[in-house]
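Left out: one protein chain. Kept in place: all the others.
Note that the chains take the letters A and B in the order they are written out, and that residue 1 is the start of every chain.
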Amino acid sequence: MLSRRSSDVIVVGAGVVGAACAYYASRAGLSVTVVDRGPVAGGTTGAGEGNLLVSDKEHGPELDLALLSTGLWQELAELLPPQIEFEPKGGLVVAADETAMRALRDFAAGQRTAGVRADEIPADRLRELEPHLTPGLAGGFHYPQDAQVMPALAAAHLLRAGGDRVCLRLGEEVTGLLTTADGAVRGVRTAVGEVSAPYVVNAAGTWGGDFARLAGVALPVLPRRGFVLVTEPLPRVVRRKVYAADYVADVASGSAALQTSAVVEGTAAGPVLIGASRERVGFDRTLSTEVLRRLAAQATALFPVLAGVRAMRTYVGFRPYLPDHLPAIGPDPRVPGLLHACGHEGAGIGLAPATGLLIARSLSGAEPPLDPGPFHPARFDAEAAV
Amino acid sequence: MPASVSDPYDLAVLGAGAAGLAGAVTAAELGLSVALLDAAPQTGGQFYRHPAPAFGAVRPEALHHDWAAFAELRRRLERSDIRRLSGHHVWAVTKEDGDLWAVHAVTGPDGTGEQAVRVRARTILLATGAYERQLPFPGWTVPGVVGAGGAQAMLKSGLVLPGKRIVVAGSGPLLLAVASSLAAAGAQVPAVIEASGYLGYARHPGALAANPRKLVEAAVHGAALLRHRVRLRTRSAVTEVHGTDRVAAVTVTRLDRDWRPVRGTGRRIACDALAVGHGLVPQIELATALGCATRRTADGTSALALNAHQETSVCGLWAAGETGGVGGAPLARTEGELAGLAAAARLHGRPADEGRVRALRRRRDRMRAFADAMAAGHAPAAGWTDWLTDDTEVCRCEEVTAGTLREAVSDLGARDARTVKLLTRAGMGWCQGRMCGTAAACLAAGDGAAEPPAERRPFAVPVPLSALASSDDSTGGRPDAVPPVDD
Partner (left out) sequence: MARTPAELAGANPGASFEITMDGRPVPALPGQSVAAALWSAGILAWRTTRTTGRPRGAFCGIGQCYDCLATINGEPNRRACLVPASPGDAITTQEGHGHARIGV
């Protein structure tokens, strides 16, 4: 069945980044069709913890994007319903020893120059902030600008907030990019029919490389697997997002091997979420008891009160990883009318609004809120194998 | 017994009910080293649940059919050198290097023991039984409303009743057995309310011709129900429970063929308890986590897809009993034996006794066909969701109402059970969607046909973080934390 519909822009992917693109585009007066082969938040968004962090990013373009995005999340939190569970709770990074503490100090100094607020917390004050933290840590840094949200609900409500300008086509797989005779975008072909629009945004997350391939260009997105442990419902035992200093090194690492570091946070609903693991094993969803053992051991080492608490479930997600740890955001010079908005690794939830705004500004020809240069989608062409 | 504590067993049997017992003793008698794990202190699973020895019950068979078959299995168990690991709750099974299986368990009567256990085996027999299917309705969370199978389980092992005047409702052949057990134990059972038009054995003796044992069962149930003056009402459902902190009465409403409540036909029955259930759901999460193929059963649940030798689609993993589709204890025993024979044949590298296998397969196929015919008559029809008001709690654990689920579908774009769960928390609580999974899937499907819930739960049971964190070198070769109580 052929269906011809016309929008100003098609967004491929109904996760949090696609939702943000659709929202800000609609706010700029554009009509948007969001297409996804699955449901809302069917990919990595549904497996995310909901981190909105500036604390784990070093001075540089990703941090600038995160600072912008954090401010946008605060605006969105006032606009969207409370069901999205936005909590401006702050983050606490802890160091096990003096070496790690020194590294944190240097890191924070760099971040401060970008406008991040980072307060050093000496060892003897850590438990004022987090009473259940293990004694014997060397100290930590408090980042008041860190926040948390429930990712799937945030994506769903962002899509709704676009109102009549946003049309959702779920359960519809994009099978090809439609171009004019001179190679400019004119729409997409799906399993159900064709959707026409002069602009298409690749917000397909961990499958952004696959979609790029459909469009005839290379974008080397790889899956980086992570497990999360979910505990039984608890009262508030962890006030902020708390993580060990080695988390930052893991995020920045290019290694494919398993890396784990303790990340613990409570949720409004009650369970505590425990992460974080990173490894490149393709899309293998098989349970790894070794990963879970490490996550549980690290979390209970940080918060001994958790030893007697039960994990009710675990889930797995695949972060979209690009080789230089920066997302691909903006128009693709190789295909006029194609834009990319993917490859955010583990920071997609936090960076979604800024990404959406960048895309919307690009689509409407308006001034970008910051320099999009570092996120240029074709920057891998020199090294990429097609 | 394996030669040393670190040697793997030839076969780990998960579940010591009818299927697991039969599989374990069959394999052991053929020379395999077998570990038999079960969460309970006693063998028997759900079907042969019985009071602990401390009760001094001299007539446990009063609450059971075919007790003799169970007693025989127990005797064979005692004579074997099967390693019994009771009070072991298996939370996952994984594949290890060298093609071995690792069975991960926590211990204690409710799995809160600090000890983490890992049992290694060359082959696995999954005989984890089933749990009761529920379809929510207004007031089903009021104390005094219990599962039909649940009321029977509490009676069989605790010798207690949830009330004095108990209505039995829902759907499926189990309801009659429950009603007659409750009545025989001294409860008033004013009525059995069956949603389908079919009341199983009591109404269609013709279907029982090939299954003579079922005929006897039916006659026993039928007679018992007559004697206890229990009214049977088909094409009806309990659509409301009255009482705030305790059941005081229920409203029973007629249903059309689509299970839609017919307006104006509600009738009140005074009672102080309601035992309700809609058949059984195979307990298969340990297998789905390993990628085992499933099939849709005649009454709309997911069961493991098995070959003629009871093997799943994953090599080295067999299943028997309810996990392959609900069919009762004699079928479970037959399948358990077949699985035990198949595992032994695989490990010995030579085929099992042909004659024995042939006879067992014939018996199994006959009983499976009967079970499937029974199931088809009781599949819930799509109209049942009409009896849900917007404030009916669908997810008991997280207290998520039907209205919230409906909104996720109509307003937030949820079109499948997983997304409904993600956007509403239904199924994210302690029971991980066992009680609400069917209902959530039906509501997610809207006007379309509901998919049976996928029964995916990476942890089959909640796991203490201390147990997850331990290096669990133990192979279950040490004495049990909970010594076998019985038998």
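For the reader, a short list of remarks on this structure follows.
By our rule, contacts are C-beta pairs under 8 Å (C-beta built on N, C-alpha and C of every residue); 3 or more make two chains touch, one makes a residue touch a chain.
Being a predicted model, the structure only gives us computed values, none of them experimental.
Which of B:Ala12, B:Leu63, B:Ala371 or B:Leu412 touches the hidden chain is settled by the complete complex: it is B:Leu63. Of the options B:Val160, B:Cys315 or B:Ala449, the residue whose C-beta touches the omitted chain is B:Val160.
Among B:Ser80, B:Thr112, B:Thr265 or B:Ser313, only B:Thr112 touches the chain that is left out of the view. Screening B:Ala54, B:Cys315 or B:Ala449 for touch with the missing chain picks out B:Ala54. Panel shows subunit A; residues 130-132, 232-237, 239, 270, 305, 309-310 of it touch the chain omitted from the view. Contact between subunit B and the absent chain runs through residues 39-41, 46, 51-60, 62-63, 109-110, 112, 131-132, 141, 143-147, 149-155, 157-162, 184-186, 227, 245-246, 283, 396-399, 429-431, 434-435.
Just so we're on the same page, only the chains that are shown with their structure count from here on.
Residues of subunit A that touch subunit B in their complex: 14, 39-42, 46, 152-153, 156-157, 159-160, 168, 170-171, 229-233, 269, 271, 274, 286-287, 289, 292-293, 295-297, 299-300, 306-315.
On subunit B, the positions that touch subunit A within their shared complex are 92, 94, 102, 104, 112, 289, 291, 398, 411-416, 418-419, 422-423, 425, 428-430, 432, 457-459, 462-466, 468-472.
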